[in-house]
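Removed from the display is one protein chain of the complex; every other protein chain stays in position.
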Amino acid sequence: MKIEGLGPLVAEHPFFAGMDPAALEIVVGCCANVVFKPGAFLYRQGEPAEKFYLIRDGMVAIEIYVPGRPPIAMETIESGEIIGWSWLMPPYKWGNDARAADTVRAISIDGACLRGKMEKDRVLGYEIYKRFMPIMARRLSQSRLRIVELATEPSGE
Amino acid sequence: MTPSIGSKTVFGKDGLERLVSLLRSQGFRVVAPRHDGVAVVYDEIETTADLATGWTDSAEGGTVRYSQTAGSANFATSMGVQGWKRHLYPPRQLLFSAEKAGSGFRVHEPKRKEAPMAFLGVRACEMKAILIQDSVFGQSGFSEPGYLMRRRAALIIAVECSRAVSTCFCESANGGPVVEAGFDLKLNELADDLYLAQAGSEEGLVLLAHLSLRDPTPAELGEAAGQPEAAKAAQTRRLEPEAKELLARNLESPRWREVAERCLTCGNCTMVCPTCFCTTVEDVTDLSGSHAERWRSWDSCFTIDYAHIAGGSLRQEASARYRQWITHKLSTWHDQFGSSGCVGCGRCIAWCPVGIDITEEVAAIKTSEEATLK
Partner (left out) sequence: MDGHALSSPGSLPPDLMIPRLFRINKVKKEVPGVFTWHMTSLDGAPLVYKPGQFNMLYLFGVGEVPISISGDCRDPTKLVHTIRAAGSVTKAMAKLQAGAVIGVRGPFGRPWPVEEVYGSDILFVTGTIGLAPLRPLILEILHQRDKFGKVVICYGSRGTGDILFEEDLHTWRGRFDTNVHVTVHSAPAGYRGRVGSVAAAVRIAKIDGESTQAFVCRSETMTRPAVDALHERGITSDRIWVTLERNMKCGVGLCGHCQFGPTYMCKDGPVYRFDQIQDLFSVREI
C-alpha cells in the first residue's frame, strides 16, 4: 500500500493554485490530513488559533455562542474553501466555533509553525497573505449583503 | 351657399350665438372660455354673454395676467388655465359602487349617462393634446370606457390662435399654431365680429347648414391665414428637437440636482398639462360600512407617495421626480405612444410657482452634456 504524500493533495486545493513550488514545499511541511466526524468541532471560540483548514470534502458550520440560548450557526463553508484566519493576527484566538456538519475531510495547517516561517521568508509571507485577502474581502462583502438582506426583507410577525 | 367639408365660409357675430343656442337645444353642454372672477377657464356657458369677451392675457414663468383690453373679441385669451381634459377625463370619476349582500357583496358599474359636450374655443395645442390622450386611452385591450364615451359624444369647435404669449412654444413642439385635424368645426375670429368657418366632419357641416353663411373675401382669407403666422412669429421659446434622445442618454446629468433646488414638487405642472393623465384610486365606505365606492382621481408623479412600495418611496429625491416627469413627457412618451407628450402650450412654465421652464431645462441638459464631452 502506497501512502500518498500530502504534497499533491495540498497543491490541488484551489487555495494554493499557482503557488511558488519552494513556498509550497514549506507549507506542506506544516500540513496534516484530518477527518472530522459529523458534530465534531474543528475549533472552539476563545481557544488559541493554532491551525487553519483547507476543506476537501464535507461542510463546516460556523457557530457563535449566544448566552441563554443554543449557539447559532450563521455560515457554512464547503469543500474547496478555506476556514480560519485568526492565526494570522494577535491575539491569535478563535472568535467562533467551527463544527463539522457532516463528515469533513480536511488538511490542517499548523498556523503557529507557518507564522514563524512567514516572518523569516517574506516571499512565503506575501504568497499566503495574497491568497487570504481576496477570501476575506469576499466574505466581508457577502456578510454586508446579508446584513442588507436581513435589514430590508420583512420578517413577518 | 352649401358648404362642404374643408370649404371656407364666413358668418357674423349673431352666427356664434345661433351656434351656441342650436347646440344647447340639441342637448349639448357648451363648454367655452369664461372668466370666473380670477382667471379664464373652460366651463359651461348658456349664451355668448357668458364668454370671456374682451379678456386677453400675458404670461411669463410663474406669472399669468389677465386684462380686459380686447374689445369685443371673444377668444383673445391664449388658452384656459387647464385644457379640455378636465371635461374628458374629470378630476374625480366613480369607478364602481358596491354593497354588502349576505357573506359577500354586489358590484354596480357606473351609469354612463352624461350630456354630450360641445367644446367651443379649442386651440391647436389643445386639439393635439386631445388626440394624444385619444392614443393613451384608446389602446387596444387597455382602453378607458369613460373617456371614450365622453370623447365620442363630444363636438369640437376649434378657434385658431392669432397671437402667442411668451410661454408658448407650440411651433417647435409640433403642437400648432395651425389647427390641422380632429375638429368638427374650425373658426378664425376676424375683425368686425366676423368668423371664418370650416367644417372638418359631417357633424360640423350639419351645424354650419343652420347658419347664414357667405363666401369669404380675399382680405378675410388673408386675415385668417395671417393669424397662425403671427402666432408663430411671436414665439420666443423653442423646444430642442432632439429632446427624446438627449434626455434618454442623460439620466445621470448633474442638471437634475440643480433643478431640484428650485422645484417645489408642488405638481402644478401636472395639473395644468393637457396631456398628463396619471390617476390614483380611493376606496370609501359610508358610516354603516355596508356601502362602498371606488373613485379615481387625478394624481401627480411629483408626490412622494406616487412611487411608494412596501419599504418606502422609490423616488425620494425631488431630482428623481422632476426627471421622471420631464423624461416621460418628452422622451419615453415616444416609446409608449409613438409621439411626444408635449404640445408646447407652455402652461407648465406659466403656472410653476418658481417659473421652471421645460424648454430651458432641456437646453441646459444639452449644454451640460456638451461641456462633459469636451
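The chains carry the letters A and B, assigned in the order they are written, with residues numbered from 1 in each.
Criterion: a residue touches a chain if its C-beta (ideal position, glycine included) is under 8 Å from a C-beta of that chain, and two chains touch if they have at least 3 such contacts.
Remember, it's a predicted structure, so these values are computed and weren't measured experimentally.
The chain not displayed here makes contact, within the full complex, with A, B.
When the whole complex is considered, the residue among B:Thr167, B:Asn188, B:Thr279 or B:Ser340 that touches the unshown chain is B:Thr279. For the options B:Gly12, B:Gly54, B:Pro90 or B:Gly182, the residue in contact with the chain missing from this view is B:Gly182.
The chain not displayed touches chain A at residues 38-39, 59, 61-63, 70-76, 78, 97, 99, 101-102, 142, 145-146, 148-150, 152-157. Although one chain is not shown, part of chain B still touches it, namely residues 95-96, 98, 100, 103-105, 107, 109, 112, 131, 134-140, 142-145, 148-149, 151-152, 156, 181-182, 184, 201, 251-252, 277-281, 283-285, 289, 292, 294, 296, 299, 301, 306-310, 314-317, 319-320, 324, 328, 331-332, 335-336.
Methods note: only the chains that are shown with their structure count from here on.
Centre-to-centre separation between chain A and chain B, using Cα means, comes to 69 Å.
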